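All protein chains but one are shown at their positions in the complex.
And now, subunit A:
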Amino acid sequence: MATGAVLPRLLGAGVRAAPRGRAAQRGRTLGSAAAAAAREPERDSDRSARILSEPLKHSDFFNVKELFSVRSLFNARVHLGHKAGCRHRFMEPYIFGSRLGQDIIDLEQTATHLQLALNFTAHVAFRGGIILFVSRARQFSHLIESTARSCGEYAHTRYFKGGLLTNAPLLLGAQVRLPDLIIFLHTLNNVFEPHVAVRDAAKMSIPTVGVVDTNCNPCLITYPVPGNDDSPPAVQLFCQLFQTAVTRAKEKRRQLEALYRLQGAPGPHPADPAAPGAPSPGAQAQLGVGHSP
C-alpha cells in the first residue's frame, strides 16, 4: 500500500515514536514518585503511537466510500472529458469511450481512484499533515480558497513562484515546514501546460492527489483521479468531497485522543477487527461517524 511507503516521512513530520527499550527500563522502577513522573511522557508517546497506528489496521477507517457514488459522479458531470483531439496519450486507459467526438471518462475507475485518494487524504489529515490545494483556474479560485480555509488547510490558486517548494527556506523562511500532501483540482495552468508544482512535488517527495482531465498528464501524480475539471458542478463536488474527508479525519483524531485520555495508560484492545475505530464497546456509541459493517 502506498500509505506504508509514506509512513516514515509522515512520522518525521510531527510525531515521535516511543523508543521501546527505554520504556521497558522505566517500567521496572514502578512505585517511586520520580518514576511516576517519568511514566507520563512514556504514556503519552505510547498513546500517540497507538492513535496513529489505529487507522492503519482497517482498509477504510474513515468510510470515504459512502461520500459519493457513481450516480452522484454522473450527476455532477464528472464523466465528461474534452474532445478527442485534446486527448493525452497516458489518459487512454481511463477513458471509457468517445461520443460525438467528446471523450467519456470511465466512472468505475474514477470511483476506485477517488476512494483511494480520499482515503489517503483522510489519513494525512488524521496525522496532522499540511494539505495544500493547488489550482490555476481563475473561475474556481475563490471556491477552492474558501474550501481550504473551512477545513483548516492551505491553498495556492495564484501565480506559482519559481522555487516555492524547491527553494522554500529562501522564499518562505528558514525553518519552514513543507506541505505533506498537495491536492490538484486543476493539473494544468493557464497556458495548458502541466503545473510546475506537479514536478516540484515529485522532486521534494511530496505525495500528490490530482483531478486529471483527458488532456492532462497523470504520470507524476501519486493518486490521479480521472475526472472533469472544467464544469462547475464537478469542481464543487470534488471540493466538497475533499473538505468532508479532511474534516472527518480531524474529528476522528480529536475523538480518539479524548477517548485514550479518558481511558488512561493501557491501550485499548481491538475487540472487533471488522469494526473500524471503536476500541471499547462502551465508547462505540459515541463514535458515530459512518461505521459500515
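Keep this in mind: contacts are C-beta pairs under 8 Å (C-beta built on N, C-alpha and C of every residue); 3 or more make two chains touch, one makes a residue touch a chain; residues count from 1.
Just so we're on the same page, contacts and distances are computed from a predicted model.
Asker: What is the protein name, per UniProt, of the chain that does not appear here: "Probable ribosome biogenesis protein RLP24", "Small ribosomal subunit protein uS9m", "Serine/threonine-protein phosphatase 2A 55 kDa regulatory subunit B" or "Myotubularin-related protein 12"?
Answerer: "Small ribosomal subunit protein uS9m"
Asker: If the hidden chain were put back, which of A:70, A:170, A:219 or A:258 would touch it?
Answerer: Per the contact definition at the top, the residue touching the missing chain is A:170.
Asker: Among A:155, A:181 or A:211, which residue is in touch with the absent chain?
Answerer: With A:155, A:181 or A:211 as choices, the missing chain is touched by A:155.
Asker: Using the touch definition from the top, which of A:116, A:132 or A:259 touches the missing chain?
Answerer: In the complete complex, the chain left out is touched by residue A:132.
Asker: Going by the touch rule given at the top, which residues of subunit A touch the chain that is not shown?
Answerer: Listed in rising order, the touching residues are 13-14, 128, 130, 132, 142, 145-146, 148-149, 152-156, 158, 161, 164, 170-173, 175-177, 179.
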